[in-house]
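Quick one: the structure is below, and I'll ask about it shortly.
As you look at this complex, bear in mind that one protein chain is not there, while each of the others sits in place.
Lettered A, B, C, D, E and F in written order, each chain numbered from 1.
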Amino acid sequence: MSTSSIIVSASPHIHADRTSKKIMYDVVIALIPAFLISIYIFGFGALIVTSVAIISCLLFEYLIQKYLLKTTISIGDGSALITGILLAFNLPSNLPLWMVIVGSLVAIGIAKMSFGGLGFNIFNPALVGRVFLLISFPVQMTSWPTVLENNTVFADAVTGATPLGIIKDGLMMGETMTDLSSKLPSQMEMFLGMTGGSLGEMSALALILGGLYLLIRKVISWHIPVTMLGTMAAMTGIFWLINPEQYVNPLFHILTGGAILGAFFMATDLVTSPMTKKGMVVFAVGIGVITVVIRLFGAYPEGVSFAILIMNAFVPLINSNFKPRRFGAPIKSKIIK
Amino acid sequence: MKKKESTLINMVAAMLLITLIAGFSLGFVNELTLEPIAKSKLDQKVNALKLVLPVFDNNPVAAMILLKVENVKDSVEVYPAFLNDAFVGAAVIGTSEKGFSGLIKLMIGFKPDGTIQNIAVLEQKETPGLGTKIKDAAFINQYRDKNLAIFNAKVKKDGGEIDGLTGATITTRAFSEATQMAYDEFIKDTAFISKSKN
Amino acid sequence: MAAIINQKENFFKGIVKENPVFVMLLGMCPTLGVTSSGFNGLGMGVATLFVLLMSNIVVSLIKNQIPSKVRIPAFIIVIASFVTIVEMVLEAFMPFLYEQLGIFIPLIVVNCLILGRAEAFASKNTLFSSVLDALGMGIGFIIALTLLGAVRELLGSGSIFDIKLVAENANTFILFILPPGAFIALAYLAVLFNKISIKTS
Amino acid sequence: MQKFDLNSEIKSNRNLIKHRGIISKITNGVVTVSLLGNVHCEACNAKSSCGISESDVKEIEVYDASQLYELNETVELVLQKDLGLKAVFWAYLVPFIVMISTLIITSIFFKEWIAGLVSLLILIPYYLILHILKNSFKKVYNFSILKYHQA
Amino acid sequence: MDYIIILIAAVFVNNIVLSQFLGICPFLGVSNKVSTSIGMSGAVLFVMTLATLVTYLLYQFILIPAGLNYLRTIAFILVIAALVQMVEIILKKVSPSLYQALGVFLPLITTNCAVLGVAILALGLENGSLLKAVFFAVANSIGFALALIVFASIREQLELANIPKGMKGVPINLLIAGLLSLAFLGFTGLV
Amino acid sequence: MTDSILNSVLLLTSLGIFAAVVLYIVSKKFYVYENPLIAEIDELLPAANCAGCGSPGCKAFAEKLVNTEDISALFCPVGGNKVMQLIAEKLGKTVAEKDPTVAVVRCQGSCEVRPKTTIYQGPDSCAISALIYSGETDCQYGCLSEGDCVKVCLFDAMYMDEITGLPVVITQKCTSCGLCVSACPRNIIEMRPRNKKDLKIFVGCLNEDKGGIAKKACALACIGCDKCVEVCPKDAIIMFNNLAYIDPVLCTLCRKCVPVCPTNSIVETNFPVKKEIPTPTLPEGKGVYPQLQKNQLEKNIKAINETVKKLKTDA
Partner (left out) sequence: MLKTFQLGGIHPPENKLTAEKSIQKMAIPKVVYVPIAQNIGIPSEIIVAVKDTVEIGQLIAKSGGFVSSNIHSPVAGIVTKLDKIVDTSGYKKQCIVIRTDEKNLSNFEKIIYPLKTNIELSSTEILQRIADFGIVGLGGATFPSHVKLHINPDKKIEYLIINGVECEPYLTADHRLMLEKSAEIIVGIKILMSALQLKKAIIGIENNKKDAIALFKNLTQNESKIQVASLKVKYPQGSEKQLISALLKREVPKNGLPPDIGVIVHNVGTIFAIYEAVQHNKPLTERVVTVTGKNLKNPANFWVKIGTPISDLIKEVGGLPEGTRKIINGGPMMGKAIKNTDVPITKGTSGILVIAEEEASRKKTENCIRCGECVFVCPMGLEPHLLMSLAERGLFERALAEDVNSCIQCGSCSYVCPSNRPLLDYIRFGKNSVKNLTLIQN
């Protein structure tokens, strides 16, 4: 027997079969229901925007890795794919395509590859892309095609506001919630996704389905989504109880404005969220609070994106202050005097 | 040449000398620029006034009147304009806090009958490229030569006649609000203002 | 001959090799703060150049009269005087620019670039070298500020030096005239600058 | 000399600040360590032209009974991190609080400029107290020196 | 209410570093360790408050009465420089051990544009008063502390990342600051 | 003269004097003398900050040089004698002339002569590989070929030869900082004196096994046969643990030992060619990847040629 093909490596010699790639593709699978709903609602536009986002994300990652960084190409790992999908999910379905491409460039080029690629970025790439677009092109980013009028025709000039936008606008005009309620979609409609908004944030039902899939597959743990939505509900609930004419009910807040998309898919991004359960809870509470503050007192009607980005910045701080409990208490040792 | 030692005397002397020279020259330059500065400040205001008012020959800045208004925090400034001692209009400073990023301050020029001559934006913190479009002629032209008594200066969305800036309804509303406020003040006190010739 | 080369070096080093913004990172606050347009960048750059030049001249003239312990405060007074002069002159004759540059004019005083050059160069060199140094550094600073301003203006408002290059209602990257845009644009300009200066050297 | 394994010092080690320095003076029982350059300006880009931070060599006195050190030896100066934070607390935070609270209280009763002056002057007794406590601080802020030993 | 608005504005909406661009040098320079930036924040808090207090008095009660407001810049910078030095001397004098501990722990504060900038900005507050000016300084130093500490923690984490060669150092730091500033835009409109 | 100017002068002068007095006190209390020499010496040093001198950086070394009375024990390997001489002049102290040295790799166990018997899988690091076993070949003294030494060299003075799998020192670039010496977990790299023409003779092997075992593991291994020891006229060769070592101080580069070595273990560099070096015989039947080697050979020759060309243009 020849021993020349014997491999020597350090222990352990076996490995679990979960790989990063499988995790990433699980997320993609989980996003499918929401994607289907968005195609049903927005039609061709949703399909086009999503595919352009995906293709350009992959392409930019490829080009940057090949020509700028000169590293191995890793577009197959699925992370750029997710970034593309989630970026698209945060855009209106009638956004000019060149803006979608710019958003992808920002997401991949600035927020991800500039930090060294997968795993090193501090901020959630898709959200950086989206916020960049939101700030740069507020008009296009806040005009949505009205629902169900055009699910076969691509591109449409008719715009409708998001429920939160309607409320913000209305309250600013001095209207009360009772006045506004007629303009708002019903909660059932919102749950199923029949309102205005970005293409992926429509149907709470589809998103929760995907989220449950991720939970079952143990890709994410419950800590972030539950805590985040819980915090939002608690905070908006307090305001609502104090003055229901000025503040909408908590359920409304949770069902709209990408809260569920954010809670299950964006705040949970492994790379940009804390690594311990305790840390995750702190992180999610932070997102919840900031989201509500922005929604109720800030200029933006939504706010999940900003809240997640802001808390992303705190993740290193959270990680170093909420370390896992070390096994065994230290012995009192002689301290250097 | 050798450097001076760091003794107390030397140090104080050097500093004395330098500050002396600095003091002199600064004082001097100040004297020189005092007037141009004052003038440029005045010019700025007068230029704005010229922009929004019909031709006048008095000094509206000197003639400025402060009107105390109930629901506005500060007093409202009014600059009456006269041509050959005849009242030709007045510029009213209108403000609104409801801009996208807070305060918007306008100077609205009225003809004696309350028709808007022109509007200048004095202060605003709106989003560049978006809310800042209120400074564009195209937008302001919507208000020119309108009398708010008959013209509903609200955004179309709210049932008025103003085409809002795309994506900046909030700013537009604030703009309209400021204009409306100035108009209301002007109308309320026209009589007083027109007689204010000093 | 060598002296001439040396003087050339004194002048040119500030532009590329020791560019105050891209390489030495001096005076970052005005660099980021006033560059929302090319014109503002240029204005700030020129104001800084003026102060730098004048203070370098004065410092190199009086360098031997100043005991070393009061060196810094003496320089500060010299610099602050020129800054104040700039401030007054701008206010008087260019009120528009004065308002745009705002708080950053008085802050020229603490711009490390100026004190740094006064302290590190002018206080040790001849008048002529100091003038060249100031000019080089100042021009380097102007270039950087103008470049950054121009890039931000181009991306953010689609114009260069207030000359509109795109249609009135065209979409531009508004972000670049907002604070984050300043950081981001400078970040990538620095990368570019490093790449170029490595290639050329 | 007591050789010790750092392993047993993990707890304290996590909270240590260390700086390399050179022993510049030894007088009976007191070793003076000069920190190399201004340790904090190392990372700063402006250091070459920044003249303001003049106190650039820092000298630290350490009590040393062991007499183990030689002049010019490179050593590592160690301070517990919480001590550093505590120093910030006493040197800056407490006077800040004293100043602010005086300002708030006095400005209720007095004119603005009096209130301002009083709250500035209040710092004098504060520093006097620090001065009186000088020796007890000396006991707390104890540096120690680590010698590098190539194993 | 005024004070709350000042605080929120200074910390979140118009953060001194992230949107006013003051004190960028220490922000980029002295922020590679969280513990140092915490200490630094404490020091800035004191110095900024002290400087604002003194310069406000100087301005309102000496310069203005004497008609010398044009000397603001030069007077402020001298006073601030002298104050900072004095704090050092006094500390060294009254408690040498404290002083030494500080010296090892952080760079003793020198003048930077944040201190001068805040002192000048504090003069322009609406319905200003000494208390308001001082509070403004406090709020801004809290804003500075927040940005500095968060930034330092990010940099600590990135020490272990494979930042591309061209991005290392200055560019990545600027980029982080940019993205941080981008995220903070979310607070727009809070005040 | 108007009031304003007078006021301004008054205010400024009083501030100025105040500042002067404050600073005077500061300077008295804070007096720290930094020897200006330190900066000058720092200028002289090569600013490589490689720590080859034993100090953490060049500035620190400058301080040490200035502050130390007797600096004959201190040496900057990167700057070499020339710099040390300049420094000595400036300081008015004396330095000891040090023979310049250069790093040499004392292992010739290329893939050809030292067959791989196992495959290592793990991080590309000699240190980590050394932790788990003796390496892919049967020689437990030889190079592990993961290139830790190359990684630490700050001067690009080393590269991994892709054909042989061994590190190569580019003599012209090597500053003899010694970083590679401490990086190698096998102690394969030694600093040896460098003379003008860069002539060196050393044993390119560290194998302490008995002859047969050593030879089996690597065709070029030193088998401890004592032949070189016998032939050396200067007694410069020591035999210890079945391994010959040529003392660089005693050796006069006479090259008598080179031809007698039955395994070609002794390396001579830069001498005019004297004898044909016979191609080493492969230990039979143990080559791991003959196919792979051949393919790679062709590919790598190109790479090597390019490197050589680059080196030439650099020089």
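Operating definition for what follows: contacts are C-beta pairs under 8 Å (C-beta built on N, C-alpha and C of every residue); 3 or more make two chains touch, one makes a residue touch a chain.
None of the values given here were measured: they were computed from a predicted structure.
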Option touching the unshown chain, where A:Leu68, A:Val271 or A:Val289 are the choices: A:Val271
Missing-chain contacts mapped onto chain A: 1, 3, 5-16, 18-20, 22-23, 74, 77, 79, 117-120, 270-272, 274-276, 323-331, 333, 336
Chain E residues touching the omitted chain (full complex): 159-160, 162
Touch list for chain F against the chain that is not drawn: 117-118, 121-123, 125, 127-128, 131-134, 140, 209
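One rule holds in what follows: only the chains that are shown with their structure count from here on.
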Chain of greatest Cα-centre distance to chain D: B
Intercentroid distance (Cα basis), chain E paired with chain C, Å: 22
Distance from the mean Cα position of chain F to that of chain A, given in whole angstrom: 51
Inter-centroid spacing, chain F versus chain D (mean Cα positions, whole Å): 40
Touching two or more other chains - residues of chain A: 110, 132, 135, 138-139, 299
Multi-partner residues of chain C (each touching 2 or more other chains): 25, 69-70, 72-73, 77, 80-81, 84, 88, 112, 172, 174-175, 178, 180, 184
Chain A to chain B touching residues, read off their complex: 138-139, 142-143, 169, 172-173, 299
Contact footprint of chain E on chain C as seen in their complex: 25, 28-30, 32-33, 72-73, 76-77, 80-81, 83-84, 87-88, 103, 106-107, 109-112, 175, 178-184, 186-188, 190-191, 194-195
Residues of chain F defined as touching chain C within the complex: 12, 16, 19-20, 23-24, 26-27
